[in-house]
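Removed: one protein chain of the complex. Kept in place: all other protein chains.
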Amino acid sequence: MDTLLRLEDLTMHYKTKAGWVQAIDGVSFSLDKGQSLGLVGESGCGKTSIAMSIMRLLPYNAQLVKGRILFGGRNLYALSDEEVRQLRWKEVAMIFQAAMNSLNPVYSVGNQIIEAIVTHEPETGEDEARERVESLFELVGIPKERMDHYPHEYSGGMKQRAVIAMALACNPSLIIADEPTTALDVIVQDKILREIEDIRRKINMSMIYISHDVSVIAEVSDVVGVMYAGKLLELGPADDVFKRPKNPYTYSLMHAYPSILGEKHDLVTIPGEPPNLLDPPTGCRFHPRCDWATKECGETAPLWREITEGHYLACHNPIRTKQGKSCKQQKTAKGGDVIDTSDGN
Amino acid sequence: MKSWKGLLATLIITVLVAAIAVPGFAGSNGLYEMSIFENPTTFNLFSATGPQSTVWNDFVASSQYYTSLYGLAQPYMIFVPSVAADVPSELKKEKIGGTTYYTSIVKMRKDVKWSDNTPLTADDVVFSYNAILDMDPNKLGGNWPSIVDPTVLERVEKVDDYTVKFVLKEKPGLAQWQYGVLQAYLLNKSYWEPVFAKAKKAADPVKELFAYEPVGEPVAGPYMFAKWEKGAFVQNVANPAYSMKGEVTTFYEDGNVTIENPKTGFKWQSGKPTGKVQLKVTEGPNASGTLYRILGNQAAAVMSLIGGQVDFILNSLGLQRGFQEQLSQAQGVSVMENNVNGFRFMMFNLRKYPFSIREFRQAVSVLIDREYICNEVLQGIAFPQYSVVPPGNAFWHNPDAPQLGKGLTRTEKIAEAVRLLKKAGFSWEAEPQIDLENNKVIKRGKGLIMPNGEKMPSFDFMIMTAGYDPLRYTFGLNIAQWAKDAGIPMEAAPTDFNVISDKIFEEQDFDAGLMGWSLTAYPDHMRWFFHSDQAGIGGFNPQGYSNPEFDKLADKFMAESNMDKARKQAFELQEMLAEDLPYIVLFDTPIIEAYRSDRLEYPYTQILSGLQRYGALTSTVKLLK
Amino acid sequence: MRRYVFGRLGQVILTLLIYVTLVYFLMQAMPGDITMMYLSNPKIPQAAREELRKQLGLDQSLFMQYFSYMKNFFRGELGVSFSQYPKPVWDILMEKLPRTFVLFLTANVLSFYIGFVLGKVIAWRRGRAIDYAATVVGITFWTAFYPLLALVVIWLFAYNLKWLPLNQFIDPRLWSTAPFTANQVFGNMVSGAAIVAIGIFLISYYLLRGLKPSRRSRVYAWSLAAALVAAVLVIAARKGMLIYIWDITRHMILPVLTLTLINFAGTMLLMRDSMLETVQEDYVLAARAKGLPDHVVRDRYAARTALLPTVTSLVLSLASSMSGGMVTETMFSWPGLGQTLFTAALSNDYPLATGALAFTGIFLLIAHFIADILYAVLDPRITYTGQSDV
Partner (left out) sequence: MNELVPTHETGSASLAEPLWKIRWKLIRRGIAQNWEIFKESRIGMLGIILIIAFGIFGAMWPIMINTVWDPMVYDPVVGFDPMTMHPSPPSATHLFGTDPIGRDILAQLMYSTGREFLLGVLSAVITVVIGTAVGTAAAYYGGFIDTFFMRIADIILLFPFIPLLVVIGSMVRLSFLPFAVIMGVLGGFGGITIILKAQALSVSVRPYIDAARIAGGSDFHIIVSHIIPNVLPLSFLYMMFSVTSAILSEATLSFFGVLNIDMSWGMMIHTADVAGYLFDFAKYWWLWAPAGLAITLFCAAFYMVGRGLDEVVNPRLRKR
């Protein structure tokens, strides 16, 4: 499989009155065609920033410090604005966090999608575009006669679907879904997620899911990346990462959420708060909150290394399954159980 | 949307470019173009002479369209026949149906025609007077009661086609007779009779009459109505049948006048003209028509004058000094300056103590340095004045009437004022200290004590607001200062004009005020302003001046029908007033006017109140080309 | 919707009633009355003044006058002018209305349009030099001393450069032979403009409908629009009116220019502010993500929704300028409602002054009304239900 998107040591900072906010710090990963990547982490850890960097939609005070983003081999940040504009949606589309507000209230939903199509494929005529939208609506399950209705006449779920339809409009090779379902209730959430997955599989395109909700990510992504305070801590095949989490943060993050299968297990809450990115802690950014933290963690930042095939990690002393009889170990055991059972079905 | 923008932009640009590129419209030849500042409101003589008697209506319509039996020959304002053939016969007593009347016969010219070429006959004259009489001039309001004066005129009768007989209730004075009744405008009977008849039937005849809008009314004046674009302009055209066209009026140095009409052979002369000819004026109209542009403000008018869109600016106030300066440098524009017939004055409420004391008023009058303000502060845009009959009105002005305090220095004035006040029994807590040698006020007077022993309270001197009239405002402030020098506690109080006239005329509740009058040629205003029978609310003697001696003389003057006697009496009256000072006359401003001397030629430019007073001489002006 | 409209209508009438009453008594409270003009001439006997008082009904008690006035008012009569007795106030106003209307409609629309475009641009370029420049310049004109500016403009363009006619709204030399009155021409101008506007709107609606009209339809639209304009002009020419329309247009340029200079900043700043709020909306970000061209995002997303408040302001300013033109009309010798109101006040002509003010009141009320409706049209989110204070 050839890689579609590659982030190389991406480092992006925001300039504020208070100083530089180190929103993304040395993040690298790559994404293959047809693959789906899930980025998980507490809110404010830089997930969305990454999405925006890929879309090149960063606010005026953002600055690319180092690293680059290669999309289909082209360096996004070497392209002209115009080229990027044409790239957007045609190649990289996005499903926004707040689907509710990402539709213009004064135009009919249909028109807004048609607009996207005709902008990127000038040769397609009005009617052709319309037909395509209709089929898209069918695909995402909205009655096509709702096309000419205005956003405020849609229900939350429908809007969400509409937004998805819009993202698919120019069948891009990559869709970034930023918290695609947070606004919805769990049932709809689940439904929509599955639909997205089906569609994705059908037309074999790549996808980046962004969510603070492990369960969501667990459900839909082949590869999982765990972010913390602007850094990527762990990245690897979903089952691998979820079965055998190496990074303590991944571990506690997993247990900070109820399993979507509703299995009972006591939640581990992570003590303390995410660090202030104006001056993040030295060494490993997670160490102040880490139970495994050693002296070393506070001094030198852990390297980003590949531990097993396709499984990357940045940690000085990752969790080992042998490691013994401590209270932590029980937790692990328990955690282990959970995972095993979950693995069972 | 795109095409909106594009189209709008292109439209705007094309319009702009075109507007700048394409030149304006050339002046239409033979038109005498003037500017006025307000819309005329009516072309109906009855409302135009009645409640709507605005100067603008007069400029544009009344003064242009109508003639009268007699008129005043300009520029010397000599009483001459117009439609009449000769001066009216001497008034004589006559008993008609039990009551005695005064009657006078007026012979008419046979060569006067209406614009529809029908002759102007006795019927028209009779109708003009009687119709108005039975409409009741008071109901018509405005100037009607003073022209067709019902207290004097009983009726007018036809003797033959060109002779009429005036029947008068009582023996009229000059003001009511020569300067009143006999100068009333004449109406075309055949046109107006049905209108009157219809009005009479209406519930409110006067309203009906006022509401009527004349169309194609036959007139006998030099011009007649052509077009009125409301808010933009009025156009008159020369009356083709104007009978007086080409008529020559000759003024002799001995004051006599002859009128000759080469076309119709009509001739008239006053007395036995001898000596040099002073001036010959040939009646026009020489212009094919007149055009009155309605402009919103002075600057606009002046720009138009310089730009050549306007030949003369009609404005009863004339031009300000600033414009004068700039116009006198403009190409092809001449500026003229004339005296006006009027004055600005201050008056005290003579009903109140101590204003009732004559010396007090004299003292104040003495203190005012008219020359200083006029020549120094106002730099000649105003000239000092002492008499209620302006020097400009030469025939009636009495040059020998006393002019208190004239020519004294500031301190001498104070000394004189102190003398007068002491004479009347005033005293001070601290008398003013002055240094006569160096003309310096060392210490102002303090605490003026009135003859009755009380301390004089400070009182308000109502003056115009700076916004309304800067001249009177400045004058007032200075007067108050000088009064204080002599210890007179006078406080200048800038007040709105409406409020002033309310307080003075409606309520007569005031101490002192600064006002102004503009006058007519015949100085009967002295009777109206100072006769005690005008002292009531709504009268014209709100200061409450009452002097039996004056009243007697004033009545005599009003009843006088002999010019020379009347003149003597007028002189006496002026002397009395100069002593009693019911008005303290202060100053007046000359009227400054400008015209395009490269397009126009006036027979004369020196005339009391300026050319505007006579509608800028539309009937005698010559257009050069 | 209907209930809303009726509720609103009731309100409007009540407000109007109170408003007119206020104006009426305000005028009555002023010192002096029209008969004071007789005070300037001593030869006019007191009797004549009394007669005039009677004619004008000034001898009745204030309340009698008020009630008769109100009675007439709701019969659609604004009474009889004093200074032009017995001319009905209504006639006088109707005679002035077209001029004022044409001038201020043009000026308002233009300054609104310019303000709108500029505001859009500077909000988009927020914080850049152009933003500050436009804002400062705008504010300076916005707070410029209007009468002075007007005089300077006249002096410069009409008097010094002689580019444009000096003053007045028509050139008497041309009009002295005109076969029709200025108001007729104004009337035709209004209807002509209306036809063109509606025409172009329909054209752009049907031909340029949708998002990316083909070149062909655009050419059609253009030629059609041009044809329409041409047609209207030809008709005017056939009527022999063209030259007169042209004359009026020439005379309109300066006042319109001045008004635009003064007013555009208002719309501009309003537009800027409301757009600064919309640019932060998610759908604008989404639009950019969609890879729409910059100007499309700006015009169709940010600006389109920011338009709403500014449109209301346009309608209101239009209505208020129906009498707000006092200064303009005096400076440019453009006799309209404003000037009438002013002269009426100066000559103590209460019925006329009251009438003029009441007239503006009605205009404004209607405008408010329209503004609400417009709002509903422009913003699909708003639907009017029972409650009226939106």
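Chains: A, B and C, in written order; residue numbering restarts at 1 for each.
Keep in mind that, in the parts below, a residue touches a chain if its C-beta (ideal position, glycine included) is under 8 Å from a C-beta of that chain, and two chains touch if they have at least 3 such contacts.
Everything quoted here is computed from the prediction, not taken from an experiment.
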(request) Check the whole complex and report which displayed chains the hidden chain contacts. (result) B, C
(request) With the full complex in mind, choose from B:Met224, B:Met303 or B:Met515 the residue touching the hidden chain. (result) B:Met303
(request) Sort through B:Ile105, B:Val377 or B:Met576 and give me the one touching the missing partner chain. (result) B:Val377
(message) Please identify which residue in B:Thr14, B:Ser458 or B:Gln481 touches the non-displayed chain.
(response) B:Gln481
(request) Name every residue on subunit B in touch with the hidden partner chain. (result) 298-299, 302-303, 319-324, 326, 376-379, 465-468, 470, 474, 477-478, 481, 494-499
(request) Spell out the interface residues on subunit C facing the chain that's missing from view. (result) 15, 18-19, 22, 26-27, 30-32, 126-127, 132, 135-136, 139-140, 142-148, 151-152, 155-156, 269, 273, 276-277, 280, 320, 322-324, 326-327, 338, 341-342, 345-346, 348, 353, 357, 360-361, 364-365, 389
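Note that only the chains that are shown with their structure count from here on.
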(request) Could you tell me which shape the graph of touching chains takes: line, ring, star, complete or other? (result) line
(request) Give the identifier of the chain nearest to the protein's overall CA centre, each chain being represented by its own CA mean. (result) C
(message) From the mean C-alpha coordinate of subunit A to that of subunit C, what's the distance rounded to whole Å?
(response) 55
(message) As a quick test, compute the distance in whole Å between the mean CA positions of subunit B and subunit C.
(response) 41
(message) Suppose each chain is reduced to the average of its Cα coordinates; what separation in Å results between subunit A and subunit B?
(response) 93
(request) Mark out which residues of subunit C touch at least two other chains, giving numbers and ranges. (result) none
(message) Can you tell me which positions in subunit B touch subunit C when the two form their complex?
(response) 1-4, 6-8, 11-12, 15-16, 19-20, 22, 24-28, 31, 33, 38-39, 41-42, 47, 51-52, 137-139, 141-146, 204, 206-207, 210-211, 226-227, 229-233, 235, 291, 293-297, 299-300, 303-304, 306-307, 309, 496, 498-499, 501-502, 505, 524-525, 528-529, 534, 538-540
(request) Using the touch rule from the top, collect the residues of subunit C that touch subunit A in their complex. (result) 210-212, 214, 281-283, 285-293, 296, 300-301, 304-305, 378-381
(request) Could you please specify the touching residues of subunit C with respect to subunit B in the complex? (result) 30-32, 36, 38-39, 41-49, 51-52, 55, 83-87, 95-96, 99, 110, 113, 151, 154-155, 158-159, 162-176, 178, 181-183, 200, 203-204, 208, 218, 221-222, 225-226, 229, 247, 249-250, 253, 299, 329-335, 339, 343, 348
